[in-house]
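One structure, pasted below without further comment.
Every protein chain of the complex appears in place save one, which is left out.
Order as written gives the chain letters A and B; numbering starts at 1 within each chain.
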Amino acid sequence: MNRRHAAWLLGLLVCARVSLVSAHDFWLQPRQYWITSDALTALTLQVGHGPLRQRSPIPARRITRFQALTPGGALVDLRARLRLGQATEDGDFQFTQPGAYLLVLQTDYRAQTHLPSLRFNDYLKAEGLTAALEQRARLHLVDADGSERYSRCAKAIVQVGRSAARPQKLISKPLGLPLEIVPEVSPYDVPRSATLPVRVIYAGHPLAGALIKLTNLQDDASPFEVRHTDDQGRASFTMPSAGSWLLNVIWTKPLPRSDETDFETVFSSLSFGFPSERP
Amino acid sequence: MHPFGGLDHLLAMISVGLWGAFLGRPLIHVLPVIFPALMVAGAILGMFGVPLPPVEVGIAVSVLVLGGCIALSLRAPVWAASLVVAVFAVFHGYAHGKELPSAADPVSYSAGFVLATGLLHVSGIGVGFLNTRPGGVAVTRGLGGVIAALGVWFLYRALGT
Partner (left out) sequence: MRGGVVPAALLFVALGLALAFAPRSSRAPSLVALLATLAVFSFVPAPQAWLEETFFGCWLAVLATAASVHLGRGLGRCAAIVLSVNAGIWASAVISLAGSRSDVLKALPGALVVWPASWVVRRYDSIPVKVVSSWVIAVAVLALTLQLLPVTPGYLPDHLE
């Protein structure tokens, strides 16, 4: 903002611009996304990008669901495999049957943020939460601090053994999360599709106008591609071919004035990756 | 959205020093203390989101009034000059206070705007020493007139947005 420029006119001062120090995205990061049968594989819960990327300090009591959807369609509870905050990992998993597995983790809504007005507005703009911005403008609350309670939903696609010859349709099955990114094709299918179409589902319905980002986790200071979902909640990305990748979306809804916070927000992610050489 | 890139803020700071130079002791050093102190009070109001009348209008009025006081060589009593400057300082501080909690380095930001404010006052006092030179008073009064005219423009823009 320009008033800050005026304050520095005589060139004697330290520049202190308003900037976001944000850590919005949250995801499941297995040590490897392509593993051999019975391989014990560690995973971490990650938050933030670029220099702010770090292990999530979320406490175990906030995790309400950690499961794996097996190639056979069974849901296996993995909460006992979580060991949050260990030196190098937050848990592990081990699968025997070849095929694509979908790890899913969900938290409760007990996390809260309280941000000063400028920062809250910048956060809403950066994450495409324009409806929330418009509501704040309508209620003349643009200059008011903002608060929200939020939860996390994270999925990760893990491949045990080689890809199956036929499409892995279970990857496209919604798992009932409050906000969910559902890939319409598996990135591990052979032959690999040129595009990665996804659907975003919020409270069981397609979500239009949501901002989804595809980020290369090896170079994650800024997203690789950004899309908005259409009226059917769909968006399409270029299918990656190497490295580890993250899709994420955020959605928020206003809460009644009597509530402790202004908004209730869900952060949802889907991570996947490719080996340097497939098993 | 700030209409003139912080120029209104800058001119108000210089005007405080310039008017202080006109008014002489004790205001020449009282005003550069009152303004930062009340600016901090305004910043605290901004940090806590206390509602104030439109800040841009307050800042524009400060430029207009301070420029006018210089142009007219207005010799206000100490209490009046202090009160005028104090009220305007609250508006200037409020604007900074809204931004401060979001700053990545709020301490440097605070030090920046407090120090800049003080140094702009001092530069205004420095310009005010022109008064001791032949024709200097006319020059500084002319400057005050220009500042007041710009204040009218800022006010027009602030009321229009």
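FYI, a residue touches a chain if its C-beta (ideal position, glycine included) is under 8 Å from a C-beta of that chain, and two chains touch if they have at least 3 such contacts.
Keep in mind the model is a prediction, meaning the values are calculated, not measured.
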Inquiry  = Which candidate, B:Leu83, B:Leu115, B:Val137 or B:Val152, sits in contact with the chain we can't see?
reply    = B:Leu115
Contact with the hidden chain (one of A:Gln32, A:Thr113, A:Ser172 or A:Ser236) = A:Thr113
Remark   = Contacting the left-out chain: of B:Leu7, B:Leu23, B:Met47 or B:Val127, that is B:Met47
Key: chain B residues that touch the omitted chain in the full complex   = 29, 32-33, 36-37, 39-40, 43-44, 47-48, 100-108, 110-111, 114-115, 118
Query = Hey, which chain A residues sit against the chain that's not shown?
reply = 14, 18-19, 21-24, 26, 47-48, 52, 54, 56-59, 62, 107, 111, 113-116, 119, 123, 145, 150, 152, 267
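Convention: only the chains that are shown with their structure count from here on.
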Note = Distance between the CA centroids of chain A and chain B (whole Å) is 47
Remark   = Counting only contacts in the complex, chain B reaches chain A at residues 2, 4-7, 9-10, 47, 49, 95-96, 98-99, 101-106, 108-109, 111-113, 115-117, 119-120, 123
Request  = Give every residue of chain A touching chain B within the complex, in rising order.
outcome  = 1-10, 12-19, 21, 115-119, 122, 143-145
